[in-house]
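Note that one protein chain of the assembly has been removed; the remaining protein chains are unaltered in position.
Moving on to chain A:
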Amino acid sequence: MRTRPITRVGQYVALLAYIVFLGFPLLWLFSTAFKSPREVISLDPTLLPRTWSLDSFRVALDNTELFPSLLNSLIVAVSTAILTTVIALPAAYALARHRSKLRTVTVGWILVSQVFPFVLIVIPVFIVLRNLGLLNTLPGLVLVYVVWALPFTLWMLQGYVSAIPRDLEEAAATDGASRGQVLLRVIFPLLAPGLVATAMFAFISAWNEFFFALVVITDPAKETAPLLLARYVGGEGLVNLGPLAATALITTLPSLLIFAVAQRKLVSGMLAGSVKG
């Protein structure tokens, strides 16, 4: 198709506008974190630091609450990723290989879980956790996250299972492999990349989550990183913009790294998330 030059110019101008709109806030966070304390509060701010400084990072890392909160986040996110994947795997296999009424029910549930407001379940979940003695504990938070990530994970994984030809299983079975051997030797290795992508997805969603953490965790020693950040914003954060930006960057790093590694896979997952059902 021919595109007129003037249209092309318009397209590039629009592309530039998108780059600015999408990229600028990220640049500003980055720039604020690397400015010297004096420059951060300058009334005549510049796009990039005049002098690059690590002072804000020093202050951020000096905060004794940062590492415990990052560790809490890490424990919660890794546990969520592993548990969700392990729990979802058999169900995903069943969903992909057996067409039953249960499949319809599950797909329906996945769809419902998307539009379901947390406010509707947060109070009962709070009560359940309280009755189980899991309120204000990291395992309690993990349980909530696992359930929250499950529908999504299940859908992603069953897609990966479906992509493995059934013939492979049949062939292995004909060669005398037992059911367990088929799963272990044939399906599992082929599914490994899918499992990793799914786990990464669950990790990112747990690492970034805020609402349930706010409700479930009240003890500062058990805070996850987003909770610590939110507490900063309320109080000292507005005074200490540089360290706030630095802490925000440090907190984003793990999920960003995972995202960078598995971008393609996660995007297809994201897509499944916005279209599932």
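The rule is simple: contacts are C-beta pairs under 8 Å (C-beta built on N, C-alpha and C of every residue); 3 or more make two chains touch, one makes a residue touch a chain; residues count from 1.
Note that contacts and distances are computed from a predicted model.
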Practice task
Pick, from "Sugar ABC transporter permease", "Peptidoglycan D,D-transpeptidase MrdA", "NADH-quinone oxidoreductase subunit NuoE" or "8-methylmenaquinol:fumarate reductase membrane anchor subunit", the protein name that UniProt gives for the chain of this complex that is not shown.
Solution key: "Sugar ABC transporter permease"
Handout entry: Selected residue (touches chain absent from view) among A:146, A:172 or A:217
Key = A:146
Fill in the blank from the handout: Note that chain A touches the absent chain at residues 1-3, 7-8, 11-12, 14-15, 18-19, 21-23, 25-26, 28-29, 32, 40-45, 47, 86-88, 90-91, 93-100, 102, 106, 109, 113-128, 143-144, 146-147, 150-151, 154, 158-159, 162-163, 165-166, 170, 204, 207-211, 214-215, 225-226, 229-230, 233-234, 237, 241, 244-245, 248, 251-252, 255-256, 258-259, 263, 266-267, 270-277
